[in-house]
Structure formats: structure tokens, C-alpha cells
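Shown here: the complex without one of its protein chains, the others still in place.
Right after this comes subunit A.
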Amino acid sequence: MADLILTPNLDSADDFYAGLLAAHDGLDKSASDALNARLVLVLANHIGDADVLTQAVKAAALRGS
């Protein structure tokens, strides 16, 4: 079973984050939510591996104490 990567893996974290915020620039709440939803689906497709995706959903569901 492939493991979900939970250690730093982004080429440039700050650039990615700035790009993500820029994509949301000027959108209202529902347009932003829709963008995020589409982004999740695009990324999920890129990952493909069902095990990894299951682990990712679990990791995201874990919240602060």
C-alpha cells in the first residue's frame, strides 16, 4: 500500500500558497467554495491511488483538539 506523504513535499511552499490565494482573489464565498471543491477533485484525479486518497481524507478529517 502506498503511503500518503505527510512530510514537506512542495517545491516552493510560499509560491504555491500565494498562487492559491491569487486564484481566490475577487471571488465571493460560494465561488471560492466551488473553486476549492474543483481543486480537490483535480488533485484527487492526479493522485489516483485509492489507498492514498483514503488516507488523505482521514488526515484532513483529523482536527485540532
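FYI, a contact is a pair of C-beta atoms (placed from the backbone, for glycine too) under 8 Å apart; a residue touches a chain by one contact, two chains touch by 3 or more; residues count from 1.
By our rule, contacts and distances are computed from a predicted model.
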The complex lacks one chain in this depiction; which UniProt name from "Nitrate ABC transporter permease", "3-(3-hydroxy-phenyl)propionate/3-hydroxycinnamic acid hydroxylase", "Putative ABC transport system ATP-binding protein" or "TatD family hydrolase" does that chain carry? "3-(3-hydroxy-phenyl)propionate/3-hydroxycinnamic acid hydroxylase"
Identify the residue among A:A2, A:L27 or A:V57 that touches the chain left out of the display. A:L27
Across A:A18, A:L43 or A:V57, the one contacting the chain not displayed is A:A18
Under the stated touch rule, tell me which residues of subunit A contact the chain that is not displayed. 5-10, 13-14, 16-18, 20-21, 24, 27, 29, 32, 36, 59-60, 62-65
